[in-house]
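All protein chains of the complex are present and in place, except for one that has been dropped.
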Amino acid sequence: MSNDLPKETLVGFWRDMHRIRAFERSAAYQSTLGKIYGALHSYEGQEACAVGVCAALQAGDYVASTHRGHGHSLAKGARMDRMMAELFGREDGYCRGKGGSLHIADFGCGMLGANGIVGAGYAIAAGAALTAKQSGSGRVAVCFFGDGAVTRGTFHEVMNMASLWKLPLLMVCENNGYAQYVSTTETMVFRSVADLAANYAVPGVHVDGNDIRGVFQATVAAVARARAGEGPTLLELRTERFNGHSSGDPQFYRSKAEVQELRRSRDPILRLEGELAGAGLLDDRDAILAAVEAEVTAAVAFADAAPYPAAEAVTQDVYA
Amino acid sequence: MSNDLPKETLVGFWRDMHRIRAFERSAAYQSTLGKIYGALHSYEGQEACAVGVCAALQAGDYVASTHRGHGHSLAKGARMDRMMAELFGREDGYCRGKGGSLHIADFGCGMLGANGIVGAGYAIAAGAALTAKQSGSGRVAVCFFGDGAVTRGTFHEVMNMASLWKLPLLMVCENNGYAQYVSTTETMVFRSVADLAANYAVPGVHVDGNDIRGVFQATVAAVARARAGEGPTLLELRTERFNGHSSGDPQFYRSKAEVQELRRSRDPILRLEGELAGAGLLDDRDAILAAVEAEVTAAVAFADAAPYPAAEAVTQDVYA
Amino acid sequence: MREITVRDAIREAVMEEMQRSPGMIVMGEDIMPGAFGVHAGLGEMFPGRFLETPISEAAIVGTALGAAMTGGPVIAEIMYSDFLAVCMDEIVNQAAKIRYMTGGQARVPLVIRSPIGMTRGVAAQHSQSLEAWFAHIPGLRVAMPSTPADAKGLLKTALRGEDPVLFFEQKLLYGEKGPVPDGADHLVQLGTAHVAREGEDVTVVATGLMVSKALEAAVELQRSGISIEVVDPRTVSPIDFDTIYGSVDKTARLLVITEATLACSVASEIAASVAEHRFNSLDGPVRRLGSPFVPKPSTPTLEKLAYPGTDDILRIVREMVPRRTR
Partner (left out) sequence: MREITVRDAIREAVMEEMQRSPGMIVMGEDIMPGAFGVHAGLGEMFPGRFLETPISEAAIVGTALGAAMTGGPVIAEIMYSDFLAVCMDEIVNQAAKIRYMTGGQARVPLVIRSPIGMTRGVAAQHSQSLEAWFAHIPGLRVAMPSTPADAKGLLKTALRGEDPVLFFEQKLLYGEKGPVPDGADHLVQLGTAHVAREGEDVTVVATGLMVSKALEAAVELQRSGISIEVVDPRTVSPIDFDTIYGSVDKTARLLVITEATLACSVASEIAASVAEHRFNSLDGPVRRLGSPFVPKPSTPTLEKLAYPGTDDILRIVREMVPRRTR
């Protein structure tokens, strides 16, 4: 392996990807116990995208997320316990249980919200980038979105506006090949999302989204460009969705073998782990795994112990 | 000049462009007399686009138009008298006076309507093309739109869908350089609309929209492709808006000299007239002009004589 | 009569009308098996007529409109009715108005089918009941069936008409069973209310899922000697005011229930109309019950507070009926 990045960085990547996966697995399990009420969209398989991108950001930078947002929140700095509490619908959740999985947000760490509407995040991220630009804060904004979301017209409206205004914006497509139960090759006539950037005089970069080094480095470059006032970048991260679209999806549209093969050959965590182990950099492996496990266990305990919001909360937070 | 097209065709082009211009000038004048109630968006300067495109269509083909729609209607086969009556708000207008300039439609000749909402015509045209395809009627549908309209996300949604479904659709951008009072170079980061076609695996063709031969020939090719089941084509016709955005626009944003120069150097009618005259093909000139003038005079007389709709019309035509 | 679910009733309507009209098409995202599985099994029966679309609701509805104007009938399926917010122009500025704007030239055999309302925990962007937006707009029809028979009969009528229809399907009703007449001729006219239960003391007008809550309450109230008449308008545009007025003339009391927030709702429209046109029939104030004026929360403890419930109905009706009549 190339010694491109310091050991701590790489091991940190590995740990952070693990945290997301462990969170998702725990949430899926808690859901089967009936403790989580709404649907879940698992981020398993895509961990390198969130972690690689967010590692290149500062605490003050903004992220707008999607329905598949747990990974983005965790990678941007949200606490696992308050996230789990949100999924459990508790007062100590980030959104007092009002948002649930589809709307987790932690403005404190710049995470402006998951979103239940496909294609709604582009403009929100662009607006955060606009604030950054107008105020000269030096912040950048990242919009994560899926491949399916590229067929919403809002993608193009925002690409044009962001390029015109040279907004410090990263448009990050997590191309997992599916929109719900349909392969996006059936619904998108274009085969490359990154290539759409050219129309808007914006760099479009293809990255293997399961190669965290590549994701990180591409993001570092895009962030530098954004902070330098040169405008947005479009990153297309080719990745995989290891589970169904959401918790209830039986995946009739693809075979078990296909999924198994993906999990074998395209796992971003195994890939980095193999590299790190090969280079003898994973001496802390067991300690890290134990720490992650402890964090998840504590998160579930925290969520279990947290109260449901009191009845009067139902009419709070509508207006200032 | 090249003897590419038969004399009758070329002289017909010249006459049909004249009809549109004469109609627009008459309408503008009638408007100053207070006979036309709503705003008008003059098509003067863009006549070669409508005439060149529609000359390549059959009677059964469909057109979806814009707020600047008079030229499209006339070129597609609408009667001048019923159009004028519509502008006058009369019962004998195409829409019983209910539509006015912004909503003129003549379904009888396949003209599916001007539209007051920028960017709304794309999908309507695509739907007409879908009917043509599903029914095997062999018809094609044309969507006219301005350069400003390309920044509506609906453009991209429809380009993708139409290409996926190989719809018999012509997307015809009349790029006159302006959206209302703003140069579209200020609001579009891309300099070529036609180039956007490449994303959608669709041919994108640049044409001088004031060269009617070029417009016609590009349309013939696109129509042939559509009828052959090969899908949509995007045509970008570079043209000029000789007047303000609408009847009330004082054009503070551009100089009189600029407009004068456009009228001198970029007039599609003068251009063809020069070529025809040079080749000795315009022997009927005076007779044609007289006939056009007579048609306009008759249209105004028709409109003047037509009754306003009766009061009960206000609640008719809402439901079937 | 055979009993089938709302889901199957809708599937039958689609199937029968596809058979009847060779030009009919259906478009939407994940169209096979369709939102909440409604189209299961139909794809093979009608090859090339169920069109899988990109995630482009504006283009879906706009294209469906253009197809309806030139052919049709067309169904555009929008997965959750909250997503209609991204295609309001196509519905309201285009489909609703094209007939009028063209002086009657256009016909629009377009039905927009969309699941509406309550489900489990999916929160503010997947639970709204926005039918009032459409009922506000001339040129649209708006159906909200509460039974399998009405779902089938209304959808078939909508597909045979030439006006754009918003057809709202309550998510929690898809699995509910009820009797549905055999045969392909079962039609229910738009604008005809159904008296779901006769009664004497209070007229309760309820739509969609709220009909079953009203019927539940009716049983409970009967025990304490209060008899309510439950009227289901079935379409909220047009509204069958004759039936509602007739019932109020009899009972002299009105409660209108909606799952939507009350402000500018269909419930407000009905209450206002009765207060305007049947003021002298009323023995007391018109009453309304709707969702509290808040977005829908995800957590179950708050979610149940964010919708009207049977308890609310019981409480209000008991307030309305003076003790002497009990």
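By written order: A, B and C. Residues from 1 in each chain.
Keep in mind that, in the parts below, contacts are C-beta pairs under 8 Å (C-beta built on N, C-alpha and C of every residue); 3 or more make two chains touch, one makes a residue touch a chain.
Model, not experiment: these values are computed from the prediction.
The undisplayed chain touches these shown chains across the complete complex, A, B, C. Here the missing chain is touched by one residue of B:11, B:149 or B:194, and it is B:149. The residue touching the chain not shown here, chosen from C:86, C:158 or C:257, is C:86. Taking the complete complex into account, A:127 is the one of A:12, A:127, A:177 or A:214 that touches the chain left out. Among the residues C:136, C:177, C:250 or C:318, only C:136 touches the chain that is left out of the figure.
Within the full complex, the residue among A:164, A:259 or A:289 touching the omitted chain is A:164.
Across the interface with the omitted chain, chain C contributes residues 58, 82-83, 85-86, 88-89, 91-93, 96-97, 100-101, 123-125, 130, 132-133, 135-139, 237, 260-269, 271-277, 279-280, 282, 284-288, 293-295, 297. Chain A residues in contact with the hidden partner, per the touch definition given at the top, are 62, 64, 93-99, 103, 105-108, 112-113, 115-117, 120, 122-132, 134-135, 141, 153-154, 157-158, 160-161, 164-165, 316-320.
In the full complex, the hidden chain is touched by chain B at residues 37-39, 89-90, 93, 95-103, 115-119, 148-149, 151-153, 179-182, 186-188, 308-309, 311, 313-315, 318.
Here is the rule we go by: only the chains that are shown with their structure count from here on.
If you draw each protein chain as a dot and join the dots that touch, every dot ends up joined to every other dot.
Chain centre most remote from that of chain C: B (centre = mean of CA atoms). With centres taken as mean Cα positions, chain B sits 46 Å from chain A. The centroid of the Cα atoms in chain B and the matching centroid in chain C are 41 Å apart. Residue positions of chain C with contacts to 2 or more other chains are 53-54, 56, 58-59. Taken residue by residue, chain A touches two or more other chains at 151-153, 186-188, whereas all remaining positions touch fewer.
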